[in-house]
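Left out: one protein chain. Kept in place: all the others.
Note that the chains take the letters A and B in the order they are written out, and that residue 1 is the start of every chain.
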Amino acid sequence: MSSIRDLEETPVPAPVLESVADAPVSGGVPRLRPSRFKRTAVTLRPLLARPGFLLGAGLIAFVLLAAAWPQLLTGYDPYATSEADKFLPPSMAHWFGTDDLGRDLYTRVVFGARLSVAAALIAVGIGLTVGLTLGVLSGYLGGLADEVIMRAVDVMLALPPLLLALALVTAIGFGTIPVAIAVGLGIIPGFARTTRAEVLRVKILPYVEAAKLGGAGWFSVLLRHVLPNSWGPVAVLTTLDFGFAILATAGLSFLGFGAAPPAAEWGTLIADGRNFLMTTPWLSLIPGLFVAVVVFSLNHIARTIEEL
Amino acid sequence: MNCRKHSWFKYICIAALAFAPLVLTACHRKASADDNTLRIAFAGDNTTLVSLDPFQVYWIEHRVVLRNVVESLTDQNPDTGEIIPWLAKTWQISPDGLQYIFTLRDDVTFSDGEKFNAQAVKIAFDSDEAETVKNPGVFGATYLSGYAHADVIDDQHVRIVLSRPNAAFLQATSTTNLAILAPASYALTAQQRSRGAIVGTGPFILQSYVPAVGLTLIKRKGYAWPSKAVTNPGEAHIDKILVSYVPEQYVRDGAFVQGSIDIVWPRLPFSDTESGLLKSHGATIYSRSLPGPAYNLFPNTSAGRLLADPAVRLALQKSIDRPGYAATIYDAQFPVVESVLDRTTPYFKSEKQNLAYDPHGAAQLLDAAGWKLGQDGYRYKNGRALALEEVAQAQSPGDELLQDQLRKVGIALKITVVVPGTYVSDIIHGNYDLIGSYLTRGDPAVLQSFLDPRFALQAKLALDAYDPADLAEAEQLFDAGLITTDTNKRAAAYGQLQDLLIKEGVAFPIYERIWQVAVAKNVQGFTWTDEGFASFNDIEIKR
Partner (left out) sequence: MTGYILSRLGQAFLVLWGAFTVTYLILYLLPGDPLSIMLGASGIQPGSLSPQQLDVLRAQYGLDQGVVAHYFSLLGGYLQGDFGRSLADNDPIRQLLFARAAPSLELAGSAVVLSVLAGCGFAYAVSLVTWRPLRQALTRLPALGLSTPVFWTGLLLIQIFAFDLGWFPATGNDGIQSLILPAVTLAIPSGATFAQVLLRSFGDVWREPFIVTALAKGLSRGQVQARHVLRNALLPVFTLIGLQIGNLVFEAVLVETVFARVGVGRLAQEAVLRQDMPVVLAIVTLAAAIFVVINLIVDLLYPVFDPRITRTPRVT
């Protein structure tokens, strides 16, 4: 049972199936519905799943706090330069070390959260509003409207969000806002498609049909029955795209299209630090690691929601 | 695992096979490292004006390359700034400064075999002049200022006639901008020359140029006519020079450390960490102040702008901690800027006492002018914030340091990073308070290229930099500097000009423009030309 190779020669005993199917199933043929199936899985490993989730949620809470009240989390001024404190390695006084102008890097990461989170919020806000509307209309109305909307979504899908961002930055200049708008436009297709699929699924559920037959207007059916039942995957996608938006904004800032100095978005911090990669690698590696951990936490939270 | 049994694996195999040729071609393109090849990494190509045409080029990295491909009538002694013979053995200037007669060497040929003679010189100057008519904003125009015509006296003698005095003209004949190309080059279009169709008399031949990627120079066989500024009398020691443009600093330094680059040549000076790293890998650092203006910010004094007020300009001048800037951004030994000009420029005058860091004085001036400190540490007057907008083309730590320095006296500096198109339109529409600009030339007349509204490439920037009251005096001093070739009179004029520019806040010097290169241990004979370029004839590689 230790390798797939065994599977080819011998009839497979149940436990091997478990290793493939990602959860214990007693008796052979797996015909459980996914939701119940996953629920079982979750109940079996709460201890393993929870600490990770809590850790992730804690970090996201920290980031949101940093975005709202950065001065609560640090005693330094993010913009105060100091020649004597250039390039100090991480220490108790400077947790992430100091940069080429002697500024505290941890403080700059904390203050950078505002721009990064704001950009991600704008992006997800656009994606969510427009994508949700398009998806609901498309799925609920069907017919020609569906056809037209989905073709439009195909067009947007063919334009990768970040290339769209390049075009937008070329046209209206640098800054966090154009970048965030472009990323928001870029994640519309995902939302539209997910919502549409959910609406299509929910629309034909017996009780929705019943409500329709009962004479409820299409809008009230949509509002009362369809939407509340479609939010699950959308919530997961929102969380995931929040992470994506952070990464995308960082990428564009890295290329030099981001915020105006001295405000430092996370991508800018990584970009600025890279010139000192050989001498003081932490200047770009620590902010990068921080971004990775934040996005990973969002990812982990999304997965946990999905599995509940 | 065999493909037949696992159909999915088969598809991956197919996909892998489909891409195999790509990977294989990658294997075959391995560059062969030639022992006698010098590899230089510059920070970047000019993506705004893609041109190697000497007359048009202001990009200093290109002028380094061109200096070794094309040659000029004269050269400049890098130690004294004195004009010395090169393609011209001697010259005479008429007392009115309007006629220059050059006696040419008779042993010089262009790399296409054509003979260098008076006719070639005339064609070169006439073609350059024609270019200024077609394209008035072209960089070389100020070098050629006042040019009327050239007469061929005989094969070895050419007379150049000016219509008005231009004391900087002799220096101009030493620059790459007025280099003499082969007549065949001028038969081509400026566009073709821009893309590398350049034939000169220099110790190297331009073999290929790929914009934004790099260029290749090869040795000119039989070369034997360097100026006295060069030690090696004959052919270059190295066979080939590969120039690449590497915008990323860590990439350049990494390539140097790994030994795949011999000379790292960034636009901005090394920080102390960077030079420390390079030195620890055997590099020798060569530095030279680039003649011409230092790095200055120029104000927009047009009506309604904050810097229209002379008190604010003066306070700004006092709020900049120049020694702190040099020490923080570069290192403790870095020279502190002392005038609107760099110290290698002829007629440089130290304005040290007028550029002292004096935050208290600045605060007093601002208080007196009605700018009071607000709650947030910035100054306000009638509800208007003392917030200056600097328009820059790239983000730099220096700007952020300056921002913090000004914050200490309550001046907010807002840095707007824009692309070149917006930069130009911001200048035209006056959407800035401070803007940086510089050009390199071994004569103070270069200031006119951006501070004399009559000649500046960006006339609007020049015009807006002056309080209207100061403009007439400045123009008069610019003229006084050019009208006579008498060095004492020129020194007096340019001295007064520097006083004016600093005291009236027409220019805010930030740092001395030092050009630095890191040269690998086995590369010897690196020497600067006067304008801060390099002659590669003397370089030897010991492997």
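In this text, a contact is a pair of C-beta atoms (placed from the backbone, for glycine too) under 8 Å apart; a residue touches a chain by one contact, two chains touch by 3 or more.
Only a predicted model underlies this, so the values are computations on that prediction, with no experimental measurement involved.
When the omitted chain is restored, the residue from B:47, B:92, B:476 or B:522 that touches it is B:47. Residue B:420 is the one among B:234, B:370, B:420 or B:468 that touches the chain missing from this view.
The chain that is not drawn here is touched, among residues B:152, B:218 or B:251, by B:251. Seen from subunit B, the chain kept out of the figure touches residues 5-8, 11-12, 15-16, 19, 22-23, 25-31, 47-50, 136-137, 191, 194-195, 210-213, 246-248, 250-251, 254-255, 257-258, 260, 419-425, 427-428, 457-460.
For subunit A, the residues in touch with the chain missing from this view are 1-4, 6-12, 16-17, 19-23, 29-32, 34, 37, 45, 48, 150-152, 154-164, 166-172, 243, 247, 250-251, 254-257, 267, 270, 274, 277-278, 281, 284-285, 288-289, 291-296, 298-300, 303.
By definition in this document, only the chains that are shown with their structure count from here on.
Against subunit B, in their complex, subunit A makes its touches with residues 8, 79-81, 83, 86-87, 100-102, 170, 173-174, 256, 260-262, 268, 272, 274-280.
Taken together, the subunit B residues at the contact with subunit A in this complex read 5, 248-250, 253-254, 257, 271, 273-274, 276-277, 324, 327-328, 394-395, 397, 399-401, 403-405, 407, 414-419, 422.
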